[in-house]
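Below are the structure tokens for one structure; questions will follow.
All protein chains but one are shown in place.
Chains here go by letter, A, B, C, D, E, F and G, matching the order in which they are written, and residues are numbered from 1 within each.
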Amino acid sequence: MNRAKEKHAVGSDRYEIRLSGSGGQGLILAGVILAQAIGTIDGKNVVQSQSYGPEARGGASRADVVVSGDEIYYPKTMKLDLLLALTQEACDTYFRDMKETGTLIVDSNMVTQPPTQIYHGFPFIQLAKEEIGIAMVANVVSLGTICELTGIVSKKALIEVVKMRAPRGTEEKNMKALELGFKIAKEAKK
Amino acid sequence: MNRAKEKHAVGSDRYEIRLSGSGGQGLILAGVILAQAIGTIDGKNVVQSQSYGPEARGGASRADVVVSGDEIYYPKTMKLDLLLALTQEACDTYFRDMKETGTLIVDSNMVTQPPTQIYHGFPFIQLAKEEIGIAMVANVVSLGTICELTGIVSKKALIEVVKMRAPRGTEEKNMKALELGFKIAKEAKK
Amino acid sequence: MELKSDVIHQYLRPKKKFPHVWCSGCGLGVILGSMIRSIHSLDIPKDDVVVCSGIGCSSRLPVYVDFNTLHTTHGRAIAFATGVKVAKPRLKVIVVTGDGDCLAIGGNHFIHACRRNIDITVILANNWIYGMTGGQFSPTTPTEKFGSTAPYGNIEQPFNPCDLAISAGASYVARSTVYHVDQLDKMITGALNKRGFSVVEVLSNCHTYFGRLNKEGDPVTMLNYFKKHALPVQAWDKVPEEKRAGKFVTGLLHDVEKDEYCDNYEKLVERLQAKMESK
Amino acid sequence: MELKSDVIHQYLRPKKKFPHVWCSGCGLGVILGSMIRSIHSLDIPKDDVVVCSGIGCSSRLPVYVDFNTLHTTHGRAIAFATGVKVAKPRLKVIVVTGDGDCLAIGGNHFIHACRRNIDITVILANNWIYGMTGGQFSPTTPTEKFGSTAPYGNIEQPFNPCDLAISAGASYVARSTVYHVDQLDKMITGALNKRGFSVVEVLSNCHTYFGRLNKEGDPVTMLNYFKKHALPVQAWDKVPEEKRAGKFVTGLLHDVEKDEYCDNYEKLVERLQAKMESK
Amino acid sequence: MADKPKKKVEDKPPEKVENKAKAPEKEERKGSADPLKIFYHWCKACNICIAFCPQKVFEPDRDGKPIIARPYDCTQCAFCWLHCPDLAIVSNEK
Amino acid sequence: MADKPKKKVEDKPPEKVENKAKAPEKEERKGSADPLKIFYHWCKACNICIAFCPQKVFEPDRDGKPIIARPYDCTQCAFCWLHCPDLAIVSNEK
Amino acid sequence: MEKQVKLLQGNEACVEGAVMAGVRFFGGYPITPSTEIAEGMARRLPLLGGRFMQMEDEIASMASIIGASCAGAKSMTATSGPGFSLMQENLGYAYITETPCVIVNVQRGGPSTGLPTKVSQADTMQAGFGTHGDYRAIALAPSGVEEILYQTIEAVNLSEMYRTPVVLLLDEVTAHMREKVMIPSPEDVDVKQRRKPTVPPDWYKHFEISPTGVSPMAAFGDGYRFNITGLTHDQVGFPTAVSSEIVAMLDKLRDKIVKNAEDICDYELTEMDDDPKVAIVSYGIVARAAKQAVMMARDQRLKVGAVRPKTIWPLAVNRLRKLLKPVRKLIVAELNQGQLINMIKHHVDRRHTEIIPLQRYDGELITPAQILNKIKEVKHHGTQV
Partner (left out) sequence: MEKQVKLLQGNEACVEGAVMAGVRFFGGYPITPSTEIAEGMARRLPLLGGRFMQMEDEIASMASIIGASCAGAKSMTATSGPGFSLMQENLGYAYITETPCVIVNVQRGGPSTGLPTKVSQADTMQAGFGTHGDYRAIALAPSGVEEILYQTIEAVNLSEMYRTPVVLLLDEVTAHMREKVMIPSPEDVDVKQRRKPTVPPDWYKHFEISPTGVSPMAAFGDGYRFNITGLTHDQVGFPTAVSSEIVAMLDKLRDKIVKNAEDICDYELTEMDDDPKVAIVSYGIVARAAKQAVMMARDQRLKVGAVRPKTIWPLAVNRLRKLLKPVRKLIVAELNQGQLINMIKHHVDRRHTEIIPLQRYDGELITPAQILNKIKEVKHHGTQV
């Protein structure tokens, strides 16, 4: 099956995202936020799923989001358009699930041996720690970056959902993290 | 279906017996004794069954015995060759299950309105009470009578099984009851 | 009691043929009468009474009485009753059950209902045997007694159902027998009056199986047994240990005030609704 | 104790990968260690030990130990164990179970095994919650505490598992905690040594669910809770009622001699065989 | 040699019962002076009333059912109707 | 904003575990003079030993695992190895 | 409007649907992967004045919802395979007593404890034949989150309309994935209520043989006093051993389902308009892969269609036969070793239609690629169709 056909086959604007890293990095939540923003505010169709069971306990944790303007038939990812990897292990595990033309975004400190030359690297965790004060918001930083880089979700939607979902008292930090994500992506695009 | 055909159809020597009366008259046990004598000693094939469940609680109680020299296919009675009825109710209920040529034996005190003219009547219960001293052995008396009248079971077998099955201390009474049964039947045949 | 002796008949189902299915002399009929008198004495409308049961001779009781009746699966009556009660708490829910139904297959539902202290009354007809299936030993059959599955005598030890109920959390626990009908009426009335989970264990004669297999023959013999071996709790507490041997204690054994499940739930709902309104 | 501290490792399954599946700090690992030390101290050959369990975090224990292990269905371990024990009475049969496994779905098997006084040791890891399925309240969750299915606080009342076991007929009943490891070792050793049905309730921390949902966070906090609120039975009996409030009693709560089920059966068989021979 | 007591079968009555009575019929063998009514269609002759009546009011009839043999001895103590398992006795008082 | 504690799933470990160790390996960070051995591959950094050691022998490392910081204070009281839920501590004595 | 769109997990959608359909009693026992349903109910019901009970086990759960239904509440439980097995006895009681209630079975790998966190469709046959005796089941199989919401409502409605337990067969994937759901406003939801009796109490028969085949149903406390029993019973509700009454009862249980099968069961069709000679039958989550595969196949100019029964029990047999008339090769794709295929084999005329299994049971989904490959294989081996 050549790639052109494949693209066509799965629906013209189907877009498959995987956020991956290790447990505790908040990637499931990030996936839910992303899906919620795209689905309930941007108004596209969306399916979010995650590894459940043994896999979820292994080294690599992941959240998948499939986006489409049309009906989404198969709910799980088939070939990723976008992979976010916050650890080397996740990157190694999931890179093979990507399309050739897919976008790879990694934490540049954690993924020291990227499997390809074409990727975007940002030190999400370090930045989160240094600029926001807690490493835990690295997930939100990366969401901002994804938004800015791919446009798969609107800023407005993302801001709204992050606000809504942020635990009380952390709204500000999370908004700052999001902005940070936008910023570094914008800079990278330049 | 005419009767000749029917006879043939069910196996040339198939013979169907029903012992009926009311609960507590010991007819199930009589059925088991009869079946055991025919099956394990006379060496014919035999199936004994009884009403179980609601019927067994109603007025009429019954024990069926199907006898054959050949394999017995259908284990339940289809058309009775022999009906023993110790109560009017049992007689009324089961008479319709008899073959036209079947043998009807009743307790002549209990069955005051026999449904046919062709039958054998004996005052089993009264005789048991008067001659043996307990009404309860009427079942055994009637077994003796059946044996003598029909020859469907051998005397030897019946004696052996009644001996075996009689509760300790009652052997003698039961043997006397059996003999009484033989006797009254023999007299009747004369 | 001010009861007319034939008040019972007003509570029997007109469409259901009497006499009942039980053996001549079976204690279950006495329990039937006692339950009806107790309900009557409390003036509970028939429409508000639900009588649930499982499977067993004792569980055949509801079909005769003119209430809402639910004849369920073996051992599960209390769980069904729980659903009925929680869905419509104003109903008076009674479970009639046997030692097998309640304590063998149904033991778990029994202890959990005790624990929840849900407002259900259990009338446990304990005849020390599985009557309906023909005399197998039960969890209350005394050691060494015979059952059709204990042909050499029972090697197991029996439950004390009242102790079990108390330790599991029931708020009202009583014992009586089909001989001690006055006491029985009082115990059942008390149980019905109790807000919480109440258990009345009634020793009942199954002479047909327990009696026959253990040479305690007829109903009269068994009733006499109950008469002789019962010791009311007031007396029990006073007699010395050795005098208790072979006897059993009767009367109200346990009566405490505790939170009832449906009440707790109602309070929770009120609290939540108050909170929602205040928002 | 004369135990080498690393004796435990000789009992872990070589083929089974360690570390175990339990959360960091989960009390179940402590129970695992204690059970192994107790078996070791009694010199029971590995081949003769059978460890059964149902389903739950606690029920995951057997897979790590190098005995005969039977990981069964939720709540039924005791019934499986009964079959094992009765079929081969020389085996030492241990059931490791949780508060949900043993007392919710498995309650009936538990009380019946108590009643039969069959020679099985139950180690009941009571963490007041269903750990494995994610923190639903259990039959031992204290009233008002939170669970994922008790989002507004638990309105039910908890069992006291030891009381239940005693009233149902167990012959050895003890309680300890994962903080009180010396005591725990003693209680389990005692249980294993007992001929009859023995129960050791071990309070164990599930900080991941019970702790988190009830703001008792981490393992250290929960262990400290056990430390502060446990009162050994010797002390318990002496302190006045009001000093007991909020505390729980630990130690050997019940230890009586009774006929054991397998022994009774063996005696029956001998009696019958003697009778047959004499014929 | 009668049957051993009949094997009980689930959810079925173990004894022969007469299903003739639809509702209690007031049958009194001894006229209205009797202290009690006995519904003979329901009575299963268990002997409880006869054996336990403290005043020995009853005698068994041929079938074992109670005949009110000594009506004037009855103290209305209630034992019989409270203990009749077939709910076959009611008082004529009140 | 990290995940809420992860939903537990039946019969699966709720925490990330490292499955690298096959059998206890004796790893000693402080040389053989140490009173204890700690199997770091098994240790899940629960903090129990560190918090409860009566002699405050341990200090947490970067990952929260115990470093035997004050070996000579250890009295071999056994608390740590009896309470380590991961069976990751053994004594060097005896 | 905006508020009406939510991102929900399948299990959450089930809770939404249940609440909308009027379920006010839930009795359950937690089990993966259904637990979120109980948790959602525990949170929601008290707010609505309803009742959530965590019972001591699944047997009690099933009993409690039947009891609650007898008292007039719409009731539900949720479980997975092991719990569903335990419910079988009391489920049979619900069938014979014609008591409306809904049982959600979120399937996971079996048998026994099996694969608690993995997807499966291996309880299909059990949903039709799990309890002893003759009966007919209704079992729905939604294939997405929004549909779970609607089919939960449908399940409650069917249970009320036909006075019968209804099984909702979910699976681990649909239960846990999140999709966008348009929450309908209450006015837009068609909520059915069981038919209540209109006769005076003395005339009331709880199991009356009525023209519709479904008896009106009074609740305890409504002023009708009646008997319910799991014994074979007459119309009034008393045990019976009379042949004609037994047969009437069993036929009623069967006919109210079988005769209404064409109404109860609905099909979703994908690319079936041009009478493809190759088609896929699949249900639940697998149908999503099938649909995807059909799209992929059509892209490759392969004439293929897909049929998805939304109801597994009963199948609308006549419609199915008609639908599949042009089909020569029928791929039946399931997450098991072959279960619904048994029933398809019955109903489809195998003189004309060859039936080809596609089965997966390692706890993973059948992928569109697998189906597409099968399509090609079938096309290749078959006579040129």
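We take it that a contact is a pair of C-beta atoms (placed from the backbone, for glycine too) under 8 Å apart; a residue touches a chain by one contact, two chains touch by 3 or more.
The shown structure was predicted, so the numbers you read here are calculated from the model rather than taken from an experiment.
Novice: Sort through D:Gly27, D:Pro62 or D:Pro158 and give me the one touching the missing partner chain.
Specialist: D:Pro62
Novice: Which residue from G:Asp123, G:Glu160 or G:Glu179 sits in contact with the chain not drawn here?
Specialist: G:Asp123
Novice: In the full complex, which of D:Ile8, D:Leu32, D:Cys57 or D:Leu91 touches the chain missing from this view?
Specialist: Residue touching the absent chain, from the options given: D:Leu91.
Novice: One chain isn't shown here. Among G:Thr232, G:Gln300 or G:Gln370, which residue touches it?
Specialist: That would be G:Thr232, which touches the missing chain.
Novice: Identify the residues of subunit D touching the omitted chain, counting contacts across the whole complex.
Specialist: 13, 15-16, 46-48, 50, 52, 55, 62-63, 66-73, 76, 79-88, 90-91, 108-109, 112, 265, 268-269, 272-273, 276
Novice: May I ask you to list the residues on subunit B that touch the chain which is not drawn?
Specialist: 5, 8-11, 32, 35-36, 39-41, 43, 45-50, 52-54, 56, 72-76, 78
Novice: Could you list which residues of subunit C touch the chain missing from the display?
Specialist: 55, 73-75, 104-105, 107, 130, 132-134, 136-137, 139, 148-152
Just so we're on the same page, only the chains that are shown with their structure count from here on.
Novice: Tell me which of C-E and A-G has more C-beta pairs in contact.
Specialist: If we tally the C-beta pairs in contact for C-E and A-G, the bigger total goes to C-E.
Novice: Return the chain whose centre of C-alpha atoms lies at maximal distance from the corresponding centre of subunit B.
Specialist: A
Novice: Which one of the chains is farthest from subunit C, going by Cα centres?
Specialist: In terms of C-alpha centroids, the chain at the greatest distance from subunit C is A.
Novice: Give, as an integer number of Å, the spacing between the C-alpha centres of subunit D and subunit A.
Specialist: Whole-Å distance between the two chain centres: 45.
Novice: Taking the mean of the C-alpha atoms as each chain's centre, how many Å separate subunit A from subunit C?
Specialist: Subunit A and subunit C have C-alpha centres separated by 62 Å.
Novice: Check each residue of subunit C and list the ones that touch at least two other chains.
Specialist: Counting only residues that touch two or more other chains, subunit C contributes 21, 55, 108, 112, 265, 268, 272.
Novice: If you look at subunit G, which of its residues touch at least two other chains?
Specialist: 31-33, 46, 56-57, 113, 116-117, 231, 239 - these are the residues of subunit G that touch more than one other chain.
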